[in-house]
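Structure provided below as structure tokens; questions to follow.
Apart from one protein chain that is not included, each protein chain of the complex appears where it belongs.
Chain lettering (A, B and C) follows the sequence in which the chains are written, and residue indices restart at 1 in each chain.
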Amino acid sequence: MIRLNNDYCFGAHPNILNALSSFNSESNPGYGLDEHCKEAAESIKNICSLQNADVHFVVGGTQANLTIISSALRAYQGVMCVKTGHINGHETGAVENCGFKIIASEGKEGKIKSEEIEKIAFEYAESNIKEHMIEPKMLYISFPTEIGTIYTKKELEDIKKVCQKYGIYIFVDGARLSYGLAGEGNDVTIEYIADISDVFTIGGTKCGLLFGEAVVITNDELKKCFRHFIKQKGAMLAKGWLLGIQFNEIFKDGLYFKIGKNAVDLALDIKKAFVKKGIKFDSDSPTNQQFVILSDSQLEKLSKKYFYEYERRFDDKHSVVRFCTSWATTKSDVNELISDIMEL
Amino acid sequence: MIRLNNDYCFGAHPNILNALSSFNSESNPGYGLDEHCKEAAESIKNICSLQNADVHFVVGGTQANLTIISSALRAYQGVMCVKTGHINGHETGAVENCGFKIIASEGKEGKIKSEEIEKIAFEYAESNIKEHMIEPKMLYISFPTEIGTIYTKKELEDIKKVCQKYGIYIFVDGARLSYGLAGEGNDVTIEYIADISDVFTIGGTKCGLLFGEAVVITNDELKKCFRHFIKQKGAMLAKGWLLGIQFNEIFKDGLYFKIGKNAVDLALDIKKAFVKKGIKFDSDSPTNQQFVILSDSQLEKLSKKYFYEYERRFDDKHSVVRFCTSWATTKSDVNELISDIMEL
Amino acid sequence: MIRLNNDYCFGAHPNILNALSSFNSESNPGYGLDEHCKEAAESIKNICSLQNADVHFVVGGTQANLTIISSALRAYQGVMCVKTGHINGHETGAVENCGFKIIASEGKEGKIKSEEIEKIAFEYAESNIKEHMIEPKMLYISFPTEIGTIYTKKELEDIKKVCQKYGIYIFVDGARLSYGLAGEGNDVTIEYIADISDVFTIGGTKCGLLFGEAVVITNDELKKCFRHFIKQKGAMLAKGWLLGIQFNEIFKDGLYFKIGKNAVDLALDIKKAFVKKGIKFDSDSPTNQQFVILSDSQLEKLSKKYFYEYERRFDDKHSVVRFCTSWATTKSDVNELISDIMEL
Partner (left out) sequence: MIRLNNDYCFGAHPNILNALSSFNSESNPGYGLDEHCKEAAESIKNICSLQNADVHFVVGGTQANLTIISSALRAYQGVMCVKTGHINGHETGAVENCGFKIIASEGKEGKIKSEEIEKIAFEYAESNIKEHMIEPKMLYISFPTEIGTIYTKKELEDIKKVCQKYGIYIFVDGARLSYGLAGEGNDVTIEYIADISDVFTIGGTKCGLLFGEAVVITNDELKKCFRHFIKQKGAMLAKGWLLGIQFNEIFKDGLYFKIGKNAVDLALDIKKAFVKKGIKFDSDSPTNQQFVILSDSQLEKLSKKYFYEYERRFDDKHSVVRFCTSWATTKSDVNELISDIMEL
């Protein structure tokens, strides 16, 4: 069976594993206060052209999200998010369980529109019963989005303008950042993400690491006592250097970006095959996740050789499924899939 | 100035005030463990034809809502609600601050549709990644709704069917119950509300009391340690008998229902005047709240004599405002408004 | 039966009830934005010699406590409190349920000692693993305490010094403030309480009102968006003017202080009788609550005519019970008790 259902079904990129092994018998101070974490933080700041950012490392994405949001907001403030946002639908209400409202908006192609933000922020700003309402104080966007799309530079500029107007923090969830940056037609750099965000994450788990997400805080207001929040939320890894080592390694020689490029190229090959075959997509994704609409018989055929992720029924005879490449996907597996697609 | 902006801008119905005065020098056990509360609870159970319900009294509506929801749900469960639901937009995120997700749905005319509930419940029931999702375990509906509409018996039957199918609790917020029951064309009784609910409230604050909401729990699963939750949430009144006395009084000789009838009759008189004048409504309400769309010049004229509640801009030249009657509204005030409407 | 078990077993002082009645048919804006609340706030500021305080009114004490603490602290901060503190033992974990740790300290005679505060604050200040610990950021003290004792000016000065040194907010719970100020030997004024506090409450429920606690915020840092917290916690009374009217009335002609004086005088008469009889006390209280240690046979006799509050077993043959006076206690009831005590 060839596993193309997600981008976290294999261990780590060999370089990462080697790095972890080579430092295994080195002793280190705990809780992320070691030299590896410091180095990795410096490396990330350099890559993002940041002077003053705080960089922290946590194990997982939900941890990163709930810690960031809990730390940034007061109880009467909430976070805006497109309906399909990961925090809204697939983290078991983690944000609400921390006490914060998610203000979900319809969006389009998995992206929230600047006008939607404007509308929500304006309604609050103009209200004369503000104390009965949640102040929309943070915006959560994913780059790339949960359905594989990416914001254009123009879209992010418009969003930034609205957020500045209303004093709204921008939080970019980069769980799949390497794949977004490598997206076909992408006109956004990691420096740009860093520049428009108040806080953002750089995903490791899905991009070559065994595990780990880097939290980069660029807004001074969000830096205070962040490590208290990490610990309180159970997100502080005792052997924190394991995260530092991995992030250090992944940014050597641009490995993080190469991984993204390679996976996206393979995903687009798969996409082309589906297009050629006249098969429709649930979203038009230029990144490593491809959401296709397949008939029951097509699925039956493919399911014999491939793991894909089942998303949902589309109609009587079709379903939406995901094919997903990663740093671990091989050209030969993809070629096999392509020829099987052409046979459908 | 004539105050028609809401239904809680006067003190209490004279009978209520008299009752409070007459018991002022009587000593009582605290925290709702007195005879007045017991009597009021019995009276409510009789009126609702309930045998086994638990009845509690709290001071306010937000208190009632957050206590009920916190008590009924576990952390991984959430409450469904129409977008315009009071808990979703006007309680400063109280429910989320207690840790629970509100699953907001579009609805129609302020009412959630049984198909929407079915869709949300089905998505969870069918999911193979349930642990990443919030279980939709409770439904919150308001009777009447926040925009003055009322559910028909047929609608409630359909809702009940879906909820039973998926094991979803029904919570009816009756903050304005007396006005809903008196609604034009209403085909639902208080017994019926009691019958289909797992828990519901009977609003006092807006219906003749100084303050107070009765919480009626009919489902045994929701009864356990409810008083612990009341206390923990700060919703336990030290001199609890003040609530018992008021609820006792309001149900004597059907006063609660008469109050509703009278206010709705006056509201419908106002409505007719607006209709006659060709003025449009933002919602078609058969109850004590009328949401009308008035031009800036019309508003300017009316604002000289009347307090109404400003809702929001409708377009360049119009806004939505609310005129609201209550137990305290007089026929003469309403007649004055009607003749002023006819002059617009 | 004569009810001396607590100070909240009767309605309101007649002046209060009259005031409420006289404004019953006056219409008012809701949620505490009315003129009565404004006036009452001004009156409180005058009495406390405060220029810049924010004054809010809520219905109950637990509400006041949980709202104040939730508003003042961030998630990684906690509140220090003596073990017998009301928030620690008798509010069903309300503070923790809002997410905050109570750091309970042994204390002496119901009072926390400045050295205890110093010790807790020092331990945190000196720690090199602060992020694993809760920052002690607020001190909660009750005046008078839960066991009837009162802090001396000297004690409060010492406490203030430590709190200033470590940047700790002082929150004085004045649920029974009038009785504390009237305490025998008390050398503290309401202005002094206001001066050393960052936030404090003036209790109404137990001191002549039907219900109501005033929250007085003197530290600017604690003022921001407090009304959002009030609403979110369900502590915002729709007909807020009911609180304004009552607090306005209770401070007219020093009524609040007279009530305290009268009740304490009566309590001390009771105390003297017990002393004369050689009966021991569980705490040496100069205020309206007297905690006495009575034998089973003594209790049996008194229980025929008096309600007292049972506290706990003291030993095989004795229990601790509370006799409590209030604004409503009469001289004749107390005299009757005294002669019965002398007969024990």
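Note that in this section a contact is a pair of C-beta atoms (placed from the backbone, for glycine too) under 8 Å apart; a residue touches a chain by one contact, two chains touch by 3 or more.
This is a predicted model, so every value here is computed, not measured.
J.: Which listed residue (A:Y76, A:F211, A:F274 or A:Y308) would be found touching the missing chain in the intact complex?
T.: Touches the omitted chain: A:F211.
J.: Which listed residue, C:T92, C:S142, C:S178 or C:T287, touches the chain dropped from view?
T.: With C:T92, C:S142, C:S178 or C:T287 as choices, the missing chain is touched by C:T92.
J.: Out of B:N28, B:S43 or B:S70, which touches the unshown chain?
T.: The missing chain is touched by B:S70.
J.: On chain B, where is the contact patch with the chain that was removed from view?
T.: Counting over the whole complex, chain B touches the hidden chain at residues 31, 70, 74-76, 99, 130-132, 135, 225, 227-232, 236.
J.: Touching the missing chain, which residues of chain C?
T.: 75-76, 78, 89-93, 96-102, 104, 123, 128-129, 131-134, 310, 312
J.: Across the whole complex, list the residues on chain A that are touched by the chain not included here.
T.: 3, 6, 8-12, 14, 17, 20-21, 23-30, 59-63, 65-67, 91-94, 97, 205-206, 210-211, 228, 231-239, 242, 307, 328
Note that only the chains that are shown with their structure count from here on.
J.: Centre to centre, using CA atoms, which chain is the farthest one from chain B?
T.: Looking at centroid distances, A is the chain farthest away.
J.: Taking all protein C-alpha atoms shown, work out their mean, then name the chain whose own C-alpha mean is nearest to it.
T.: Of all chains shown, the one whose C-alpha centroid lies nearest the global centroid is B.
J.: Of every pair of chains, which is linked by the largest number of C-beta contacts?
T.: Top-ranked chain pair by contact count is B-C.
J.: Taking the mean of the C-alpha atoms as each chain's centre, how many Å separate chain A from chain B?
T.: Spacing between the chain centres: roughly 41 Å.
J.: How many angstrom lie between the centres of chain A and chain C, each centre taken as the mean Cα position?
T.: 50
J.: Chain C: which residues touch two or more other chains?
T.: 228, 231-232, 236
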